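Just one protein chain is left out here, and the rest sit where they should.
The letters A, B and C name the chains in turn, as written, and every chain counts its residues from 1.
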Amino acid sequence: MVCTTQHVIAAMRAAVRAVSENRDELVELDRAIGDGDHGENMERGFLAVDTQLRLVSPGTPAAVLKTTATSLISSVGGAAGPLFGTAFLRAATAAGERETLDGAAVAALLRAALDGVTARGRAERGDKTMVDALAVAVEAAERTADEGTGPIGVLRSAATAADSGARETIPLVARKGRASYLGERSAGHLDPGARSVALLLHAFAETGGDR
Amino acid sequence: MVCTTQHVIAAMRAAVRAVSENRDELVELDRAIGDGDHGENMERGFLAVDTQLRLVSPGTPAAVLKTTATSLISSVGGAAGPLFGTAFLRAATAAGERETLDGAAVAALLRAALDGVTARGRAERGDKTMVDALAVAVEAAERTADEGTGPIGVLRSAATAADSGARETIPLVARKGRASYLGERSAGHLDPGARSVALLLHAFAETGGDR
Amino acid sequence: MKKIINDPADVVVDALRGMAAAHPDLLWVRTDPAFVTRSDSPVRDKVALVSGGGSGHEPLHVGFVGTGMLDAAVPGPVFTSPTPDAVQTAVREADGGAGTLLVVKNYTGDVLNFETAAELVQAEDVGVRTVVVRDDVAVRDSTDTAGRRGVGGTVLLEKIIGAAAERGRDLADCHATAQRVAENVRSMGVALSAPTVPHLGEPSFTLAEEEMEIGIGIHGEPGRERVGLESADGIVRRLLEPVLEDLPFREGDQVLLFTNSMGATPLSELYLAHGIAERMLADRGVRVTRRLVGPYVTSLEMRGMSLTLLKLDEELTRLWDDPVRTPALTW
Partner (left out) sequence: MKKIINDPADVVVDALRGMAAAHPDLLWVRTDPAFVTRSDSPVRDKVALVSGGGSGHEPLHVGFVGTGMLDAAVPGPVFTSPTPDAVQTAVREADGGAGTLLVVKNYTGDVLNFETAAELVQAEDVGVRTVVVRDDVAVRDSTDTAGRRGVGGTVLLEKIIGAAAERGRDLADCHATAQRVAENVRSMGVALSAPTVPHLGEPSFTLAEEEMEIGIGIHGEPGRERVGLESADGIVRRLLEPVLEDLPFREGDQVLLFTNSMGATPLSELYLAHGIAERMLADRGVRVTRRLVGPYVTSLEMRGMSLTLLKLDEELTRLWDDPVRTPALTW
């Protein structure tokens, strides 16, 4: 019940597919309360991740995560690039030298990712951003990990929680990111970044570890 | 059976009304094969004519026609301004010192107008311009005048002939004016300037002389 | 109709008032009749360069009034030539004693009204000459028709002859040089959408989502043919080839390439098209030595572009490079 480097790579490949398949949904969500590029941004970013992972053949989970981070930072632009980039960078740091990740480690990585995003973007919960999905995901992951669940179970509970965290952004009035320019008119729409968090976690959960 | 200065003024007033009432039709015709301003141009011109006639109170048919000409020239712009302006200017010259106009005089004035338009615009019959309506109108006017008909009868036959002259422009390919830029695509549309000639002649015929 | 205007009947004069406010150092604006002169007009002993035509093509002509270009511009109503008296009044204000050259785009209305204006001006003992620009190869060149329209080439001519006049050349020289420019310039345009004349309130024609109009004029009049929308490569080729063939422009020729927006084309698309045109010209060995890219001869909010080529020689190049200071063109 641990997650190897190959699993992390497979998880990232699943994320690449998930982002591409859901590109149009992300575009539509961002069009409603942003500038409509979030699907493009994520797709461009994860295609770069895909390419880099092939070129680099990283040898540890941390190396996979770091390659992911730098690929995102140097290809996405927009708000999502530095934020997801920082998230993966912090997760890489948290992974350290480990060769495999157990459930607790996965939860710790997610916590580190969340800390990175909030340090960078200064968004709080309720600001209608990716933080709203990520924060509840981290809490669910920690709860599940505490129960001794393996990495895949931890990711599954994180993904499910992220779904509801994302859904909960719908009624909110945005206070960060582009949607904040809309004021009250941002209410009634799902935050695209929060949706991306859920998408990524679901992709990771499907392939992210030994069952 | 003669036409006095007052009749000529009344005829011009009728033209003012006719142009205003048919402004939109002229716009539509010009939109199809030109730049859509012919209705505006004619209306602006004849409103200026109306104003000037009130200010000037011309004392002879020639003076009415000259006031009309200069008002058109200095207010219309576009192709129609100088062309109709020249037409009325030449008609004024042809009217000379006459206090009244009989049928033959009206026919002579129309002939002078036509000569003016062709001298200015260098269009020939069949080029799909106002000349196509005016030329057949002049011929009809001359025929009717030769039969000893009065001014109103002459104008009526001119107007009726102008109608068919205008209609005959429909199949033609334009060789002069803006419609010529369309080449073959100008066929199938009534020439707006030809329509204006018919409109003016009908207006004159309704009020243009002792019955 | 979506426009930032007050009364549609007043758009020309209201816009002129805004120009006057925006360029107090460059322009002197009158509204009845409507015309614009250089703020230092008349310039003593300099040939006056005066142009005009229907409004709706801004910055043409009013935006080209200033040092090194036009002395006066006479805007008519939208898409309608100004009247002779307006032109006459403008010439009276602009003429500095060395005569006036009228720049007229070849439209029946413009030609006839400026013709009358020239007669009126001559009667006041002002030396006056006229150059007629007819550069649009979309229209068949023929003496038994109205002939070719004046489009993008007008700007190039006004810049070059403005420089000639500024250098103190006399009327005959300015006129001869203007003729030379007119003979060596060719253009062709395309529309992706139609303009809407303010007082008409509706677009002049309708194009389906996947259509474009090739050989478009600048007055909302339809073009030569309607075809399916193509890539930028295809569009540029459709404009450039008839232009090249017409003069013709040959291998080794030095040219000025003017890539013009019809109004609503984003600058990025315009540069993109310009880059393609430069490449196609390079492939044929035609040497682009000067260029102009921007919205200079527009048709209200029409989307589309035109390409203009002017064959250059040393003298025309020098005059093009001379300083110019107007609202729309400055170097």
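The rule is short, and it goes like this: a residue touches a chain if its C-beta (ideal position, glycine included) is under 8 Å from a C-beta of that chain, and two chains touch if they have at least 3 such contacts.
As the structure is a prediction and not an experimental result, all values here were calculated from the model.
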{"item": "Interface partners of the hidden chain - shown chains only, full complex considered", "value": "A, C"}
{"item": "Sole contact to the chain not displayed, among C:G152, C:P222 or C:P295", "value": "C:P295"}
{"item": "Selected residue (touches chain absent from view) among A:G78, A:G153 or A:P192", "value": "A:G78"}
{"item": "Residue touching the undisplayed chain, where the options are C:D32, C:D125 or C:E209", "value": "C:E209"}
{"item": "Candidate in contact with the missing chain, chosen from A:P58, A:G103, A:G177 or A:P192", "value": "A:G177"}
{"item": "Contact set of chain C toward the excluded chain (per top definition)", "value": "2-6, 11-12, 14-22, 55-56, 58-59, 63, 192-193, 209, 212, 229, 231-233, 235, 259, 263-276, 278-279, 288, 291, 293, 295, 298, 300-301, 303, 305, 330-331"}
{"item": "On chain A, residues whose C-beta touches the chain left out of the figure", "value": "27, 31, 33-37, 40-41, 44, 73-83, 120-121, 175-178, 180-183, 185"}
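Here, only the chains that are shown with their structure count from here on.
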{"item": "Cα-centroid distance, chain A relative to chain C, in whole angstrom", "value": "55"}
{"item": "Gap in Å, rounded to a whole number, between the CA centres of chain B and chain A", "value": "77"}
